[in-house]
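As structure tokens, the structure follows; a few thoughts come after it.
Complex shown without one protein chain; remaining protein chains in place.
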Amino acid sequence: MSRKIKKIGVFTSGGDAPGMNAAIRSVVRTCAFHNIECVGIYRGYEGLMEGDFEPMGPRSVKGIINKGGTILKSARSKDFRTKEGRQKAFENLVKAEVDSLVAIGGDGTFTGAMIFNQEFDFPVMGIPGTIDNDIFGTSHTLGFDTAQNTVVEAIDKIRDTASSHNRLFFVEVMGRDVGHIALNVGIAGGAEEILIPEEDLGLDRLVDSLNKSRKSGKSSSIVIVAEGDKIGKNIFELKEYVDENMEGYDVRVSVLGHMQRGGSPSCFDRVLASRMGVKAVESLMEGKTNYMVGLKNNVMQLTPLDQAIKGKSKINLELLRVSDIMST
Amino acid sequence: MSRKIKKIGVFTSGGDAPGMNAAIRSVVRTCAFHNIECVGIYRGYEGLMEGDFEPMGPRSVKGIINKGGTILKSARSKDFRTKEGRQKAFENLVKAEVDSLVAIGGDGTFTGAMIFNQEFDFPVMGIPGTIDNDIFGTSHTLGFDTAQNTVVEAIDKIRDTASSHNRLFFVEVMGRDVGHIALNVGIAGGAEEILIPEEDLGLDRLVDSLNKSRKSGKSSSIVIVAEGDKIGKNIFELKEYVDENMEGYDVRVSVLGHMQRGGSPSCFDRVLASRMGVKAVESLMEGKTNYMVGLKNNVMQLTPLDQAIKGKSKINLELLRVSDIMST
Amino acid sequence: MSRKIKKIGVFTSGGDAPGMNAAIRSVVRTCAFHNIECVGIYRGYEGLMEGDFEPMGPRSVKGIINKGGTILKSARSKDFRTKEGRQKAFENLVKAEVDSLVAIGGDGTFTGAMIFNQEFDFPVMGIPGTIDNDIFGTSHTLGFDTAQNTVVEAIDKIRDTASSHNRLFFVEVMGRDVGHIALNVGIAGGAEEILIPEEDLGLDRLVDSLNKSRKSGKSSSIVIVAEGDKIGKNIFELKEYVDENMEGYDVRVSVLGHMQRGGSPSCFDRVLASRMGVKAVESLMEGKTNYMVGLKNNVMQLTPLDQAIKGKSKINLELLRVSDIMST
Partner (left out) sequence: MSRKIKKIGVFTSGGDAPGMNAAIRSVVRTCAFHNIECVGIYRGYEGLMEGDFEPMGPRSVKGIINKGGTILKSARSKDFRTKEGRQKAFENLVKAEVDSLVAIGGDGTFTGAMIFNQEFDFPVMGIPGTIDNDIFGTSHTLGFDTAQNTVVEAIDKIRDTASSHNRLFFVEVMGRDVGHIALNVGIAGGAEEILIPEEDLGLDRLVDSLNKSRKSGKSSSIVIVAEGDKIGKNIFELKEYVDENMEGYDVRVSVLGHMQRGGSPSCFDRVLASRMGVKAVESLMEGKTNYMVGLKNNVMQLTPLDQAIKGKSKINLELLRVSDIMST
């Protein structure tokens, strides 16, 4: 079943991620290609409720494919959780003759979109944009690849100083409740240990592992700690624990922070964003609604929004094993 | 069937690619993990014939995961194409008690390995290392992801100057006979046209497309040309053709060249190399031989070497379409 | 003597350089700080003659400090070399009530500004923006530092592949008639030889040097060739000469090209651009005209435009000696 789409609204919501601008560009240009009007909605659900819309054409998105952040800005909205907020949003869309939405963001964004779809039978399509890769239905979320490269470059720099001083570094990386970033950058950065929420290594085994590593001749070490790690201690407490329970280590902590969210997107993220934008618009044209576009086995596929939210994005157990072998 | 492996030889051959060092490191450390001895063989088949071997342990590969190039060096060998050359190589391996080989390289490397396997029944396992992504049986060869990022960063720089001067740039990128790099970096770099060997756009359509692009308001343009493009003209002839057949364009040419082969590998390539090294060694341990390890649907899988060589690594037609829509 | 300035016009002309946007931003914000109006003039002298002006305030230059290229675009103009062209430009300025000009560019730009100043007694101030560093009166032109880093990163990548294959690379870098870029990146890139216009090494000595280098145990080599080098052969002829006169070298050529002009400016260039913009506007306010602002001994100083153009920007002979010692 195809639907006659006349005007699509596109917005970004939640934490920003590299590739969001490339996705906006793709939505806008795909609309132009199919002679569909397009409006940008500022600050996610906030702008939806305030009617902060702007018509966008191919030239509006010139020169943004390589820019981090989002030109439509993002926000987290409380009011959209209320029926009144959503009613206001709906009225703004009707007034502006927008008949479909493309929502770029993470699970919070998709939850809002799904509820909105249910209440007003309004066609919505999601594009997964978050560095955390914590969405079910896509092997890669937008920004995940870029963030990994950003973190690995930072780890390479930290290793320069770690190995000059025979130091042990605990490096905290983003990833919310999942260990995708930590696991990949840990392998790529040559970390001795990787602490992720999915696996409780335990403090004793950590200390054992570090001692073994030192005995094997390594004079410096890097331990990657996922921000969502559940080892029972935050990264500064970890440092104190090791200071007290291990000898001969000069331990330092580095929390990489928000720089992980920014930066020019990688080639992979730009291509993925371009593909996702095309797929999102054309899926709406085909009458699909309430789905998220995603990459499965290198092919664009749709996943119902409720599955994308509730499903678990599992870490690759093979990588855990590779990590263990690499720190031999 | 598992085979008792005692000593593995590892080498790199053909054009170097980012991630080769990470793959060497992984082979060496996986050997150590399984108590298998490991020797590095210098300069590919040249070193094999000369017996240029060196024992390698976990510390030999310290600090190389983030280095471009290959510490084992690479070479293209004529003598290995002779029966005498291969006989000499076999004798060196027997003398050094090496009982299996891991060959890191492209199709030329794999052809040599396959013939060697057939002649001497010598266990070999291939790891695909080339920036060109022209190997069947893996969605990504080592170095492909890094090279794409390197090229995209160069295109971003060229676009700065192109758009400051309203210029048209023809940018030649690597990729041998296939358009993988060109197609992806073309989309990611916001190119107006992408000329790849797989598709003959034709000069007239190129000129039409550029004229259309200019009329739509674009003041500068970038055209990506794959080195293997078969449009019938090299990149400098292309420039001349456009100079003569289009008005108002200030046309420039940039051949990116060998910098595309170097640089610190991306997170993706480092993780892929680590996975491939583990898979290669453990596949040999399981009695497998004459295969290439590869990534299919995000899982490590084996492909017979002859298929890897003869099979075609096809470009993704969806990307061609995305490229057309994006240059709207 | 101070002059009452009411409206400044700012433009970029000639080859673009990283830091030009930061300089535009600085001119605009310094004007705002002193309550002077500011207009941007597009495409250098072309826009001046066409009256392509746009009022600029602090928000017009938001988010451009880290962008390569120039938002005001640049062009090389033939018509401004005619009396009629300059008359038209003058009339446009009078009509727009612009009473002073800041010209960002190289010696061609300054020549135009100087003639315009002489003919119409119109206050002008120059900011040296070119990657070549070929302007007298400043230790650094805008973009020189960034371009050096861009080139060095490319050389590092080329060295990865050079040393993997024991190759000799000739790498051509920009710099017009001077060897500043070549000399610095040659030292920083660990080049075996550096061919610059200021010094005729001679082909025989080049071959001697490469032979000596090889005998000392170096298996790969990089020779930096300044585009303005006068050794009597272009870089491809150089390759042929070495191919014919030296044994055992696999020689490759890489012409880095226009990517050297682009990219996000370095910290140094952004700070320098900010300082130059302030100095340019405040010098006009002090009644100065027909000068270029420059960096001498880390202090902002003025140089008459005619000296900036005619004076020679000499290479540092100490660096030549350092280069010789480093390639020991």
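Read from first to last, the chains carry the letters A, B and C; within each, the first residue is number 1.
Convention: a contact is a pair of C-beta atoms (placed from the backbone, for glycine too) under 8 Å apart; a residue touches a chain by one contact, two chains touch by 3 or more.
Keep in mind that this is a model prediction, so the values were computed, not measured.
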Among displayed chains, the one left out touches A, C
Out of A:154, A:178 or A:273, which touches the unshown chain? A:154
Can you tell me which of C:10, C:24 or C:65 touches the chain that was removed from the display? C:65
Consider the whole complex, including the chain that is not shown, and state which of A:95, A:165, A:230 or A:321 touches that chain. A:165
Among C:96, C:115, C:246 or C:319, contact with the omitted chain is made only by C:319
The missing chain sits against chain A at residues 12, 15-16, 18, 20, 67-70, 73-75, 150, 154, 156-166, 169, 252-263
It is residues of chain C that touch the chain not shown, namely 25-26, 29-30, 32-33, 58-59, 62-63, 65-66, 139, 145, 148-149, 151-152, 156, 163, 184-185, 187-190, 216-218, 264, 266-268, 270-271, 274-275, 278, 297-300, 316, 318-319, 321-322, 325-326, 328
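By definition in this document, only the chains that are shown with their structure count from here on.
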Where the CA atoms of chain A average out and where those of chain B average out, how many Å apart are those spots? 28
At which residue positions does chain B touch at least two other chains? 156, 163
